[in-house]
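Now for chain A:
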Amino acid sequence: SRDSINYALPANFTPNWILPIGTPAHLNTNNISIANTLWEPLVAYDGSTGKIAWNKAGSLATAADFAADNKSVTITLGDRHWSDGKPVTSADVKFWFDLIKANKTEWAGYNPGKAPDNWTSFKTVDDRHFTLTFDKAYNPQWMLANELSLINPLPQHVWDKEGDAKKDWTYLNDAAKNISGYASNPLWKTISGPYAVKSFSTAGKVVLTANKKYDGGEKPGIGTVNLLPFTTADAEKNALRSGSVDYGYIEATDLDQKEQFTSQGYAVKPWSGWAITYMPYNFENPAMGAVFKQLYARQAVQRSIDQTSLAKVVFNGTAVPGFGPIPQGQSSDFLSPVQKSNPYPFSTDAARQLLTDHGWTEQGGVMTCTEPAKCGEGIAKGTKFEMQVLSQSGSTVTDNMMSAIQSSLSKTGIKFAIKTAPVNSVLSQTPPCTASQSICKWQLSFFGTAGSWYFNAFPTGDSLFQSKGGSNFGGYSNAGVDTLISASTTSSSNQAIQDYSAALAKDLPVIWLPEPVYQISVIRSGLGGFSQDSLANFHPAQWKWTS
Partner candidate 1 sequence: MTVLEIEDLGVTFSTDTGEVAAVRDVSLFVRPGETLALVGESGSGKSTVALAAMGLLPVSARVSGRISVDGTQVVGAGEAELAGLRGRTVSMVFQEPATALDPLTRVGAQIAEVVRNHRPVSRAEAARAAVELLRRVGIPEPERRASAFPFQLSGGQRQRVVIAMAIANSPALLIADEPTTALDVTVQAEILDLLRALAADSGTGVLLVTHNMGVVADFADRVAVMLEGRVVETGPVEEVLLRPSHEYTRRLLAAVPRLAVSEPEGAEVRAKDTGAQAEPAGGATVVELRDVSVRFGRGRRTVTALGDVSLTVRAGETVGLVGESGSGKSTAARVALGLVRPDRGSVALFGSDLARTRGRARRSLLSGVGVVLQDPVASLDARMSVAECVAEPLRVHRRRMSAGERRARVAEVLELVRLPRELAARGPRELSGGQRQRVSLARALVLEPRLLVADEPTSALDVSVQRTVLEVITELQAELGFACLFVSHDLAVVQEFAQRVVVMRSGSVEEEGPTMTTLLRPRTEYTRRLIAAVPVPDPVLQRRRRASLGLEATA
Partner candidate 2 sequence: MTAVLQNAPVLEPVAGYRLPLRRFLRNRLAVAGLVVVVLFLLFCFAGPLIHSTDQTHTDLTQVNLAPGGAHLLGTDAVGHDELGRLMYGGKVSLLVGLASGILATVIGTLWGAVAGYAGGWVDAVMMRIVDAGIAIPALFILLVVSAITTPDTLGLIVVLGLVSWLVPSRLVRAETLTLKSRDYVLTLRAIGGGHGRAIGRHILPNSVSTIVVAATFQVADAILLVAYVSYLGLGVQPPSTDWGGMLSAGLTAAYSGRWWLIVPPGLAIILVVCAFNAIGDGLRDAFDVRGRG
(Lines give C-alpha, C1' and ligand atoms only; values in the text may rest on other atoms or scores of the structure.)
Protein backbone atom coordinates (compact mmCIF):
# COMPACT_ATOMS: atom_id res chain seq x y z
CA SER A 1 0.00 0.00 0.00
CA ARG A 2 2.14 2.81 -1.28
CA ASP A 3 -0.43 5.46 -1.75
CA SER A 4 -2.10 5.13 1.55
CA ILE A 5 -1.23 4.71 5.17
CA ASN A 6 -3.03 3.28 8.18
CA TYR A 7 -2.38 5.27 11.30
CA ALA A 8 -3.55 3.95 14.66
CA LEU A 9 -5.16 6.56 16.86
CA PRO A 10 -4.66 6.26 20.61
CA ALA A 11 -6.78 3.66 22.34
CA ASN A 12 -10.31 4.66 23.17
CA PHE A 13 -10.13 7.88 21.20
CA THR A 14 -12.50 8.65 18.38
CA PRO A 15 -11.99 11.82 16.35
CA ASN A 16 -15.10 13.93 16.72
CA TRP A 17 -14.30 17.54 15.91
CA ILE A 18 -13.21 19.22 12.74
CA LEU A 19 -13.18 22.91 13.60
CA PRO A 20 -9.84 24.46 14.64
CA ILE A 21 -11.67 26.55 17.21
CA GLY A 22 -13.91 25.23 19.97
CA THR A 23 -14.38 24.36 23.60
CA PRO A 24 -11.90 22.38 25.69
CA ALA A 25 -14.20 19.38 25.55
CA HIS A 26 -13.60 19.13 21.82
CA LEU A 27 -10.15 20.48 21.19
CA ASN A 28 -7.91 17.68 22.28
CA THR A 29 -4.54 16.91 20.77
CA ASN A 30 -5.76 14.49 18.16
CA ASN A 31 -8.68 16.58 17.00
CA ILE A 32 -6.30 19.52 16.73
CA SER A 33 -3.88 17.47 14.66
CA ILE A 34 -6.65 16.64 12.21
CA ALA A 35 -7.95 20.20 12.12
CA ASN A 36 -4.45 21.52 11.47
CA THR A 37 -3.96 19.29 8.46
CA LEU A 38 -7.09 20.90 7.01
CA TRP A 39 -6.51 24.45 8.13
CA GLU A 40 -2.87 25.30 8.43
CA PRO A 41 -1.87 27.32 11.49
CA LEU A 42 -0.45 30.78 11.21
CA VAL A 43 2.72 29.84 13.06
CA ALA A 44 3.47 26.14 13.31
CA TYR A 45 5.69 26.27 16.35
CA ASP A 46 6.20 22.60 17.11
CA GLY A 47 8.59 19.68 17.23
CA SER A 48 7.86 18.34 13.77
CA THR A 49 11.31 19.23 12.49
CA GLY A 50 13.13 17.35 15.19
CA LYS A 51 13.44 20.18 17.65
CA ILE A 52 10.91 22.60 18.98
CA ALA A 53 10.96 25.53 16.58
CA TRP A 54 8.92 27.37 14.05
CA ASN A 55 8.27 25.09 11.10
CA LYS A 56 7.79 27.64 8.36
CA ALA A 57 6.97 25.01 5.73
CA GLY A 58 3.81 24.18 7.61
CA SER A 59 2.81 27.75 8.46
CA LEU A 60 0.77 30.36 6.66
CA ALA A 61 3.00 33.13 8.01
CA THR A 62 6.45 33.57 6.60
CA ALA A 63 7.78 36.14 9.06
CA ALA A 64 6.99 37.66 12.46
CA ASP A 65 8.81 40.88 13.17
CA PHE A 66 8.72 42.01 16.79
CA ALA A 67 8.97 45.67 17.53
CA ALA A 68 12.11 46.74 19.35
CA ASP A 69 10.19 47.22 22.59
CA ASN A 70 8.73 43.73 22.30
CA LYS A 71 5.26 45.22 22.66
CA SER A 72 3.95 44.37 19.21
CA VAL A 73 4.56 42.09 16.27
CA THR A 74 3.99 42.45 12.57
CA ILE A 75 3.30 39.28 10.68
CA THR A 76 3.74 38.55 7.02
CA LEU A 77 1.49 36.00 5.32
CA GLY A 78 2.81 33.81 2.55
CA ASP A 79 1.32 33.92 -0.93
CA ARG A 80 -1.19 31.25 -0.25
CA HIS A 81 -4.67 30.31 -1.44
CA TRP A 82 -7.72 28.56 -0.11
CA SER A 83 -8.72 25.47 -1.94
CA ASP A 84 -11.41 27.45 -3.72
CA GLY A 85 -8.72 29.64 -5.23
CA LYS A 86 -9.25 32.73 -3.07
CA PRO A 87 -6.06 34.10 -1.48
CA VAL A 88 -5.37 33.81 2.23
CA THR A 89 -5.43 37.36 3.59
CA SER A 90 -5.15 39.33 6.79
CA ALA A 91 -8.95 39.35 6.87
CA ASP A 92 -8.90 35.60 7.47
CA VAL A 93 -6.65 36.13 10.47
CA LYS A 94 -8.78 39.02 11.68
CA PHE A 95 -11.81 36.76 11.40
CA TRP A 96 -10.15 34.28 13.77
CA PHE A 97 -9.03 37.09 16.06
CA ASP A 98 -12.53 38.52 16.34
CA LEU A 99 -14.10 35.13 16.92
CA ILE A 100 -11.72 34.39 19.77
CA LYS A 101 -11.93 37.85 21.29
CA ALA A 102 -15.70 37.64 21.39
CA ASN A 103 -15.93 34.08 22.65
CA LYS A 104 -12.77 33.71 24.67
CA THR A 105 -14.36 32.12 27.73
CA GLU A 106 -15.60 29.22 25.66
CA TRP A 107 -12.40 28.83 23.72
CA ALA A 108 -10.16 25.93 24.66
CA GLY A 109 -6.92 27.93 24.49
CA TYR A 110 -8.02 30.62 26.87
CA ASN A 111 -6.26 31.44 30.11
CA PRO A 112 -7.18 34.67 31.92
CA GLY A 113 -4.60 37.34 31.35
CA LYS A 114 -3.12 35.49 28.41
CA ALA A 115 -4.19 35.51 24.78
CA PRO A 116 -6.38 37.16 23.67
CA ASP A 117 -6.51 39.31 26.83
CA ASN A 118 -2.94 40.52 26.40
CA TRP A 119 -3.43 41.34 22.72
CA THR A 120 -4.75 44.85 22.81
CA SER A 121 -5.29 45.42 19.11
CA PHE A 122 -5.22 43.90 15.66
CA LYS A 123 -4.23 46.21 12.88
CA THR A 124 -4.45 45.17 9.23
CA VAL A 125 -1.58 46.63 7.32
CA ASP A 126 -2.49 45.13 3.95
CA ASP A 127 -3.76 41.83 2.55
CA ARG A 128 -0.58 40.05 3.56
CA HIS A 129 0.50 42.05 6.62
CA PHE A 130 -0.99 42.80 10.03
CA THR A 131 0.19 43.98 13.45
CA LEU A 132 -0.74 42.68 16.87
CA THR A 133 -0.15 44.93 19.86
CA PHE A 134 0.40 43.61 23.40
CA ASP A 135 -0.44 45.05 26.78
CA LYS A 136 3.21 45.01 27.78
CA ALA A 137 6.58 43.76 26.66
CA TYR A 138 6.85 39.98 26.21
CA ASN A 139 9.54 37.50 25.61
CA PRO A 140 9.22 37.15 21.80
CA GLN A 141 10.05 33.49 21.89
CA TRP A 142 7.32 32.90 24.44
CA MET A 143 4.86 35.01 22.46
CA LEU A 144 5.62 33.17 19.27
CA ALA A 145 5.67 29.73 20.79
CA ASN A 146 2.77 29.94 23.20
CA GLU A 147 0.42 32.55 21.83
CA LEU A 148 0.89 33.28 18.15
CA SER A 149 1.00 29.56 17.50
CA LEU A 150 -2.62 29.41 18.59
CA ILE A 151 -3.77 31.51 15.66
CA ASN A 152 -5.48 29.66 12.87
CA PRO A 153 -6.52 31.75 9.84
CA LEU A 154 -10.00 30.72 8.77
CA PRO A 155 -11.77 31.17 5.40
CA GLN A 156 -13.60 34.32 6.27
CA HIS A 157 -15.23 34.60 2.84
CA VAL A 158 -17.02 31.33 3.41
CA TRP A 159 -17.43 31.11 7.14
CA ASP A 160 -18.41 34.63 8.04
CA LYS A 161 -22.11 34.02 7.41
CA GLU A 162 -23.51 36.39 9.98
CA GLY A 163 -20.96 39.15 10.05
CA ASP A 164 -21.09 38.95 13.81
CA ALA A 165 -18.37 37.18 15.81
CA LYS A 166 -20.74 35.76 18.41
CA LYS A 167 -23.24 34.48 15.91
CA ASP A 168 -20.52 33.13 13.65
CA TRP A 169 -19.05 31.25 16.59
CA THR A 170 -22.36 29.66 17.34
CA TYR A 171 -23.03 28.96 13.69
CA LEU A 172 -19.69 27.28 13.13
CA ASN A 173 -19.80 25.30 16.36
CA ASP A 174 -23.30 24.11 15.58
CA ALA A 175 -22.26 23.05 12.14
CA ALA A 176 -19.36 21.15 13.66
CA LYS A 177 -21.77 19.23 15.83
CA ASN A 178 -22.86 17.21 12.86
CA ILE A 179 -20.10 14.68 12.41
CA SER A 180 -21.81 12.91 9.57
CA GLY A 181 -21.71 16.16 7.62
CA TYR A 182 -17.94 16.50 7.87
CA ALA A 183 -17.29 14.93 4.52
CA SER A 184 -20.18 16.58 2.73
CA ASN A 185 -20.83 20.01 4.21
CA PRO A 186 -19.44 22.66 1.77
CA LEU A 187 -18.35 24.63 4.82
CA TRP A 188 -15.53 22.18 5.39
CA LYS A 189 -14.46 22.12 1.75
CA THR A 190 -12.63 25.41 1.82
CA ILE A 191 -9.29 24.52 3.34
CA SER A 192 -5.74 25.69 3.41
CA GLY A 193 -3.97 22.58 4.61
CA PRO A 194 -2.43 19.62 2.80
CA TYR A 195 -5.36 17.25 3.30
CA ALA A 196 -9.10 17.21 2.87
CA VAL A 197 -11.62 14.98 4.58
CA LYS A 198 -12.73 12.13 2.40
CA SER A 199 -14.83 10.39 4.99
CA PHE A 200 -15.39 10.87 8.66
CA SER A 201 -17.32 8.07 10.28
CA THR A 202 -19.15 8.60 13.52
CA ALA A 203 -17.44 5.50 14.82
CA GLY A 204 -14.18 7.37 14.48
CA LYS A 205 -12.54 6.24 11.29
CA VAL A 206 -11.28 9.21 9.33
CA VAL A 207 -10.00 9.09 5.77
CA LEU A 208 -8.00 12.06 4.58
CA THR A 209 -7.12 12.64 0.98
CA ALA A 210 -4.44 14.93 -0.41
CA ASN A 211 -5.60 18.47 -1.16
CA LYS A 212 -4.80 18.98 -4.86
CA LYS A 213 -5.00 22.75 -4.51
CA TYR A 214 -2.51 22.95 -1.66
CA ASP A 215 0.15 25.53 -2.40
CA GLY A 216 2.11 25.50 0.86
CA GLY A 217 5.48 24.11 1.77
CA GLU A 218 4.35 20.82 3.25
CA LYS A 219 3.13 18.88 0.22
CA PRO A 220 1.33 15.66 1.20
CA GLY A 221 3.50 12.64 0.56
CA ILE A 222 0.81 9.98 0.67
CA GLY A 223 -2.45 10.20 -1.21
CA THR A 224 -4.75 8.67 1.35
CA VAL A 225 -4.40 8.72 5.10
CA ASN A 226 -6.59 6.36 7.16
CA LEU A 227 -6.84 7.29 10.81
CA LEU A 228 -8.04 4.20 12.64
CA PRO A 229 -9.68 4.21 16.04
CA PHE A 230 -9.02 1.39 18.50
CA THR A 231 -10.97 0.36 21.54
CA THR A 232 -7.95 -0.71 23.53
CA ALA A 233 -4.22 -0.80 23.19
CA ASP A 234 -4.46 -4.58 23.07
CA ALA A 235 -6.79 -4.46 20.11
CA GLU A 236 -4.38 -2.09 18.42
CA LYS A 237 -1.44 -4.36 19.09
CA ASN A 238 -3.30 -7.30 17.64
CA ALA A 239 -3.91 -5.27 14.51
CA LEU A 240 -0.22 -4.36 14.40
CA ARG A 241 0.78 -7.97 14.71
CA SER A 242 -1.48 -8.91 11.87
CA GLY A 243 0.06 -6.14 9.82
CA SER A 244 -3.01 -4.05 9.19
CA VAL A 245 -1.49 -0.90 10.70
CA ASP A 246 1.46 1.05 9.30
CA TYR A 247 1.98 3.41 12.17
CA GLY A 248 0.92 2.17 15.55
CA TYR A 249 2.17 1.91 19.06
CA ILE A 250 2.95 -0.46 21.89
CA GLU A 251 3.35 0.02 25.61
CA ALA A 252 6.50 0.22 27.67
CA THR A 253 5.92 -3.25 29.03
CA ASP A 254 5.90 -4.61 25.50
CA LEU A 255 9.35 -3.34 24.71
CA ASP A 256 10.88 -6.73 25.27
CA GLN A 257 8.89 -7.93 22.27
CA LYS A 258 10.68 -5.45 20.07
CA GLU A 259 12.17 -8.23 17.96
CA GLN A 260 8.76 -9.58 17.12
CA PHE A 261 7.90 -6.28 15.55
CA THR A 262 11.22 -5.59 13.89
CA SER A 263 11.17 -9.03 12.36
CA GLN A 264 7.75 -8.19 10.96
CA GLY A 265 9.20 -5.21 9.19
CA TYR A 266 8.49 -2.54 11.74
CA ALA A 267 10.77 -0.07 13.45
CA VAL A 268 10.13 0.65 17.11
CA LYS A 269 10.67 4.31 17.92
CA PRO A 270 9.81 5.94 21.23
CA TRP A 271 7.99 9.24 20.76
CA SER A 272 8.98 11.50 23.57
CA GLY A 273 6.73 14.28 24.72
CA TRP A 274 7.46 17.84 25.74
CA ALA A 275 6.04 17.19 29.15
CA ILE A 276 6.70 16.71 32.82
CA THR A 277 5.24 14.15 35.18
CA TYR A 278 4.50 14.67 38.82
CA MET A 279 2.15 14.08 41.70
CA PRO A 280 0.72 17.26 43.23
CA TYR A 281 0.55 17.55 46.99
CA ASN A 282 -2.65 19.03 48.32
CA PHE A 283 -1.29 21.73 50.56
CA GLU A 284 -4.81 22.52 51.65
CA ASN A 285 -5.56 19.02 52.90
CA PRO A 286 -6.81 19.27 56.49
CA ALA A 287 -4.91 16.20 57.65
CA MET A 288 -1.63 16.36 55.81
CA GLY A 289 -1.46 19.91 54.45
CA ALA A 290 0.64 21.12 57.34
CA VAL A 291 3.12 18.30 56.81
CA PHE A 292 3.29 18.91 53.07
CA LYS A 293 4.04 22.55 53.73
CA GLN A 294 7.32 21.55 55.36
CA LEU A 295 10.12 21.46 52.82
CA TYR A 296 12.01 18.82 54.81
CA ALA A 297 8.97 16.57 54.59
CA ARG A 298 8.76 17.03 50.84
CA GLN A 299 12.45 16.38 50.58
CA ALA A 300 12.05 13.19 52.57
CA VAL A 301 9.35 12.06 50.17
CA GLN A 302 11.31 13.00 47.08
CA ARG A 303 14.44 11.28 48.36
CA SER A 304 12.44 8.10 48.88
CA ILE A 305 11.67 7.81 45.21
CA ASP A 306 14.17 5.96 43.11
CA GLN A 307 13.52 7.58 39.74
CA THR A 308 16.50 5.98 38.06
CA SER A 309 15.33 2.46 38.82
CA LEU A 310 11.73 3.32 38.02
CA ALA A 311 12.72 4.67 34.64
CA LYS A 312 14.95 1.76 33.87
CA VAL A 313 12.90 -1.13 35.23
CA VAL A 314 9.27 -0.15 35.39
CA PHE A 315 9.36 1.92 32.23
CA ASN A 316 11.73 -0.43 30.49
CA GLY A 317 14.16 2.43 29.92
CA THR A 318 11.68 4.54 27.99
CA ALA A 319 11.17 7.16 30.67
CA VAL A 320 13.55 9.91 31.77
CA PRO A 321 13.91 10.90 35.41
CA GLY A 322 12.56 14.38 36.00
CA PHE A 323 13.66 16.63 38.80
CA GLY A 324 11.93 19.88 38.08
CA PRO A 325 9.42 21.83 36.01
CA ILE A 326 11.30 21.70 32.69
CA PRO A 327 10.96 18.61 30.49
CA GLN A 328 14.15 16.58 30.58
CA GLY A 329 13.52 14.23 27.72
CA GLN A 330 14.81 16.79 25.26
CA SER A 331 17.79 19.04 25.63
CA SER A 332 16.72 22.66 25.83
CA ASP A 333 17.93 26.07 26.85
CA PHE A 334 15.34 26.22 29.59
CA LEU A 335 16.79 23.54 31.83
CA SER A 336 18.83 24.76 34.78
CA PRO A 337 21.93 22.86 35.92
CA VAL A 338 20.34 22.51 39.35
CA GLN A 339 17.35 20.65 38.00
CA LYS A 340 19.51 18.60 35.69
CA SER A 341 21.78 17.44 38.49
CA ASN A 342 18.94 16.24 40.71
CA PRO A 343 19.14 18.11 44.01
CA TYR A 344 17.51 15.26 45.97
CA PRO A 345 19.01 11.93 44.95
CA PHE A 346 17.41 8.73 46.08
CA SER A 347 18.30 7.64 49.59
CA THR A 348 15.80 6.32 52.06
CA ASP A 349 18.42 6.61 54.77
CA ALA A 350 18.81 10.30 54.10
CA ALA A 351 15.05 10.61 54.01
CA ARG A 352 14.69 8.93 57.40
CA GLN A 353 17.39 11.18 58.73
CA LEU A 354 15.46 14.22 57.55
CA LEU A 355 12.40 13.09 59.39
CA THR A 356 14.11 12.02 62.61
CA ASP A 357 15.98 15.31 62.63
CA HIS A 358 12.65 17.07 62.58
CA GLY A 359 11.04 15.35 65.50
CA TRP A 360 9.59 12.25 63.85
CA THR A 361 10.03 8.80 65.31
CA GLU A 362 9.11 5.52 63.70
CA GLN A 363 6.27 3.83 65.56
CA GLY A 364 4.91 0.54 64.30
CA GLY A 365 6.60 1.10 60.96
CA VAL A 366 5.18 4.58 60.45
CA MET A 367 6.91 7.86 61.18
CA THR A 368 5.04 9.73 63.86
CA CYS A 369 5.59 13.27 65.03
CA THR A 370 6.78 13.05 68.60
CA GLU A 371 8.29 16.52 69.02
CA PRO A 372 5.77 18.94 67.54
CA ALA A 373 8.06 21.87 68.09
CA LYS A 374 10.53 20.38 65.66
CA CYS A 375 7.98 18.97 63.27
CA GLY A 376 6.78 22.35 62.26
CA GLU A 377 3.80 24.59 62.38
CA GLY A 378 0.40 22.97 62.56
CA ILE A 379 1.70 19.43 62.97
CA ALA A 380 0.23 17.95 66.12
CA LYS A 381 1.96 15.43 68.28
CA GLY A 382 1.10 11.94 67.17
CA THR A 383 0.55 12.91 63.56
CA LYS A 384 1.42 9.95 61.42
CA PHE A 385 3.15 10.31 58.08
CA GLU A 386 0.46 8.59 56.09
CA MET A 387 -0.67 9.78 52.73
CA GLN A 388 -3.04 8.56 50.07
CA VAL A 389 -2.75 9.00 46.37
CA LEU A 390 -5.60 8.95 43.92
CA SER A 391 -3.95 7.45 40.93
CA GLN A 392 -5.00 6.96 37.35
CA SER A 393 -6.21 3.43 36.65
CA GLY A 394 -5.88 1.24 33.61
CA SER A 395 -2.13 1.10 33.18
CA THR A 396 0.07 -1.70 34.39
CA VAL A 397 3.11 0.53 34.27
CA THR A 398 1.51 3.12 36.50
CA ASP A 399 0.35 0.43 38.90
CA ASN A 400 3.84 -0.97 39.05
CA MET A 401 5.35 2.45 39.60
CA MET A 402 2.94 3.12 42.45
CA SER A 403 3.79 -0.21 44.05
CA ALA A 404 7.48 0.55 43.83
CA ILE A 405 6.99 4.03 45.27
CA GLN A 406 4.86 2.62 48.04
CA SER A 407 7.56 0.13 48.82
CA SER A 408 10.41 2.63 48.97
CA LEU A 409 8.36 5.15 50.93
CA SER A 410 7.58 2.48 53.47
CA LYS A 411 11.30 2.01 53.95
CA THR A 412 11.47 5.62 54.99
CA GLY A 413 8.56 5.06 57.30
CA ILE A 414 5.98 6.84 55.20
CA LYS A 415 2.73 5.04 54.61
CA PHE A 416 1.46 5.48 51.11
CA ALA A 417 -2.01 4.20 50.31
CA ILE A 418 -3.06 3.86 46.71
CA LYS A 419 -6.52 4.28 45.31
CA THR A 420 -7.12 4.19 41.62
CA ALA A 421 -9.77 5.68 39.38
CA PRO A 422 -10.17 6.58 35.73
CA VAL A 423 -8.13 9.61 34.83
CA ASN A 424 -11.13 11.88 34.41
CA SER A 425 -12.32 10.89 37.81
CA VAL A 426 -8.89 11.60 39.26
CA LEU A 427 -8.95 15.05 37.76
CA SER A 428 -12.44 15.72 39.03
CA GLN A 429 -11.68 14.52 42.50
CA THR A 430 -8.43 16.39 42.98
CA PRO A 431 -9.26 19.98 42.10
CA PRO A 432 -7.79 23.12 43.59
CA CYS A 433 -9.65 23.62 46.85
CA THR A 434 -9.63 25.17 50.28
CA ALA A 435 -9.31 23.22 53.50
CA SER A 436 -12.94 23.60 54.51
CA GLN A 437 -14.36 22.13 51.31
CA SER A 438 -15.41 18.52 51.39
CA ILE A 439 -13.71 17.94 48.07
CA CYS A 440 -10.39 18.83 49.72
CA LYS A 441 -9.87 15.40 51.27
CA TRP A 442 -7.48 14.34 48.57
CA GLN A 443 -3.80 14.32 49.45
CA LEU A 444 -1.89 13.32 46.35
CA SER A 445 -3.03 13.03 42.81
CA PHE A 446 -1.58 11.25 39.83
CA PHE A 447 -2.86 11.62 36.30
CA GLY A 448 0.35 11.19 34.39
CA THR A 449 0.37 7.75 32.85
CA ALA A 450 1.28 9.40 29.56
CA GLY A 451 2.86 12.44 31.18
CA SER A 452 1.09 14.80 33.55
CA TRP A 453 1.48 18.05 31.73
CA TYR A 454 2.18 18.78 28.07
CA PHE A 455 3.64 22.18 27.52
CA ASN A 456 3.28 24.54 24.70
CA ALA A 457 6.54 25.14 22.99
CA PHE A 458 7.70 27.46 25.74
CA PRO A 459 7.47 25.61 29.06
CA THR A 460 6.20 28.27 31.43
CA GLY A 461 4.66 27.32 34.72
CA ASP A 462 2.08 30.06 34.93
CA SER A 463 -1.05 28.03 35.40
CA LEU A 464 0.83 25.19 37.07
CA PHE A 465 2.85 26.66 39.88
CA GLN A 466 1.77 30.28 40.13
CA SER A 467 -0.27 31.03 43.25
CA LYS A 468 -3.91 30.56 42.30
CA GLY A 469 -2.85 29.24 38.91
CA GLY A 470 -5.71 27.56 37.08
CA SER A 471 -4.07 24.17 37.12
CA ASN A 472 -2.23 24.56 40.38
CA PHE A 473 -4.20 21.69 41.89
CA GLY A 474 -2.52 21.47 45.26
CA GLY A 475 -2.64 25.19 46.02
CA TYR A 476 1.14 25.60 45.94
CA SER A 477 2.07 29.17 46.68
CA ASN A 478 5.48 30.79 46.77
CA ALA A 479 5.91 34.51 46.14
CA GLY A 480 9.48 34.07 44.90
CA VAL A 481 8.40 31.51 42.34
CA ASP A 482 5.53 33.75 41.20
CA THR A 483 8.02 36.48 40.36
CA LEU A 484 10.24 34.08 38.48
CA ILE A 485 7.30 32.80 36.46
CA SER A 486 6.22 36.22 35.25
CA ALA A 487 9.82 37.11 34.55
CA SER A 488 10.16 34.06 32.32
CA THR A 489 7.33 35.19 30.06
CA THR A 490 8.33 38.84 29.82
CA SER A 491 12.09 38.94 29.90
CA SER A 492 13.69 38.13 26.65
CA SER A 493 16.54 36.12 28.13
CA ASN A 494 16.42 32.45 29.09
CA GLN A 495 17.99 33.10 32.47
CA ALA A 496 14.62 33.82 34.00
CA ILE A 497 13.18 30.45 33.07
CA GLN A 498 16.35 28.69 34.18
CA ASP A 499 16.06 30.37 37.57
CA TYR A 500 12.50 29.20 37.72
CA SER A 501 13.63 25.68 36.86
CA ALA A 502 16.20 25.70 39.65
CA ALA A 503 13.87 27.17 42.23
CA LEU A 504 11.18 24.60 41.71
CA ALA A 505 13.63 21.73 41.51
CA LYS A 506 14.68 22.73 45.00
CA ASP A 507 11.33 23.70 46.46
CA LEU A 508 9.48 20.57 45.37
CA PRO A 509 5.96 21.94 44.75
CA VAL A 510 4.98 18.43 43.70
CA ILE A 511 6.58 15.01 43.77
CA TRP A 512 8.70 14.86 40.64
CA LEU A 513 8.47 11.60 38.75
CA PRO A 514 10.03 10.05 35.66
CA GLU A 515 8.67 11.36 32.41
CA PRO A 516 7.34 8.56 30.20
CA VAL A 517 7.37 8.82 26.45
CA TYR A 518 4.21 10.01 24.74
CA GLN A 519 4.02 6.69 22.99
CA ILE A 520 6.29 3.96 21.71
CA SER A 521 5.64 4.05 18.04
CA VAL A 522 5.82 1.04 15.81
CA ILE A 523 6.40 2.22 12.29
CA ARG A 524 6.46 0.18 9.14
CA SER A 525 9.91 0.37 7.64
CA GLY A 526 9.85 2.45 4.53
CA LEU A 527 7.78 5.11 6.17
CA GLY A 528 10.02 8.07 6.80
CA GLY A 529 10.84 11.66 6.21
CA PHE A 530 9.41 12.95 9.47
CA SER A 531 10.13 13.40 13.14
CA GLN A 532 7.69 12.65 15.91
CA ASP A 533 6.46 15.97 17.23
CA SER A 534 7.18 16.17 20.94
CA LEU A 535 4.15 18.43 21.29
CA ALA A 536 2.25 15.22 20.58
CA ASN A 537 0.65 16.30 17.32
CA PHE A 538 0.87 14.26 14.18
CA HIS A 539 1.53 15.77 10.78
CA PRO A 540 0.43 13.40 8.01
CA ALA A 541 1.79 15.66 5.31
CA GLN A 542 5.31 14.87 6.40
CA TRP A 543 4.88 11.13 6.07
CA LYS A 544 6.50 9.58 3.00
CA TRP A 545 6.97 6.09 1.71
CA THR A 546 10.67 6.02 1.06
CA SER A 547 10.95 2.49 -0.22
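The criterion applied here is as follows: a residue touches a chain if its C-beta (ideal position, glycine included) is under 8 Å from a C-beta of that chain, and two chains touch if they have at least 3 such contacts; residues count from 1.
Criterion applied: all candidates are chains of the complex that A comes from, given by their letters.
This one's a predicted model, so the numbers in the text were calculated from it and none came from an experiment.
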Which of 1 or 2 touches chain A - same complex, any copy: 2
Candidate 2 contact footprint on chain A (complex, rising order): 237, 241, 251, 253-254, 256-257, 260, 306, 309-310, 312-314, 393-394, 396, 399-400, 402-404, 406-408, 410-411, 417-422, 425, 429
